[in-house]
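Sending over a structure as structure tokens; questions will come in a sec.
Every protein chain of the complex appears in place save one, which is left out.
And now, chain A:
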Amino acid sequence: MAFLTNFYAFLFYFAAFVIVSGLAFKIVQYSRTPAPLKIPTTPAPTTRSGVVFRMMREVVLFESLFRGNKWTWIFGWMFHFGLFLVTLRHLRYFMEPVPFLIQLVQPYGIYGGFAMIVGLAGLWVRRFFVDRVKYITSLSDHLILGLLILIGCTGLLMKFVFHVDVVEIKTFFQGLYSFDIKPLPADPLLLLHLLLVASLMIIFPYSKLLHAPGLFFSPTRNQVDNPREQRHIAPWAKKLEQQ
């Protein structure tokens, strides 16, 4: 099945290009856009290290969401932490030799897979049964949830029900590094799984998945509360002073 192999090789080159260049573009855009005013949501840290600590709590624990809605927090955190473990587990396909830490995390990656699906299901249920959340949900929100759940389910099915040749998969991805295209097992479940993952990578920089880099650039969270001590002025605002 040379055609399929070539198609998937091309697909992953393309997807990798889109996610890297798309995210790089957005990150550069965010960082180049000035924040002309000090707008941290207070009480806010008064030092840079305090801000790093605040951001860590947001990134790792979803602190604000915890204060906002416990159910969304439970499901959202389960999904993201699950996805994190699954991602770590998958690194074995992309590294040779596999680092000890990644070997260690392998079994937890499986729990992560389940946590991810439970979390996503919980989040999806809210979109149907909470009238406020239903009101703000658009078709793309459903599709992204569906995409992620399908990725999780196809992955778990390959682990527990229809096994695939993981060695061959690893050979395929290792080959991509050196533009040496090795055959990909023509397993329908695997092909579906990979197709969905590539789609996720492609839509990442063009969708709400931009919340990932966005969080780090949010002025209400990443600014130090020191406006009286330090004058903060954007380049375009500085120009007004020279008039």
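Heads up, the rule we're going with is that contacts are C-beta pairs under 8 Å (C-beta built on N, C-alpha and C of every residue); 3 or more make two chains touch, one makes a residue touch a chain; residues count from 1.
We adopt the following convention: contacts and distances are computed from a predicted model.
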The chain not rendered here carries, per UniProt and among "Iron-sulfur cluster assembly ATPase protein SufC", "Carbohydrate ABC transporter permease", "Membrane protein" or "DsrK protein", the name "DsrK protein"
Check the options A:Thr87, A:Gln103 or A:Ser140 and report the residue that touches the missing chain.
A:Ser140
Sole touch to the unshown chain from A:Lys159, A:Lys182 or A:His232: residue A:His232
Suppose we count only contacts with the excluded chain; which residues of chain A make the list?
26, 29-30, 33-39, 41-46, 58, 62, 64-65, 67-69, 72, 76, 123, 126, 130-133, 135-141, 143, 203, 206-208, 210-211, 214-215, 217-221, 225, 227-234, 236-237, 240
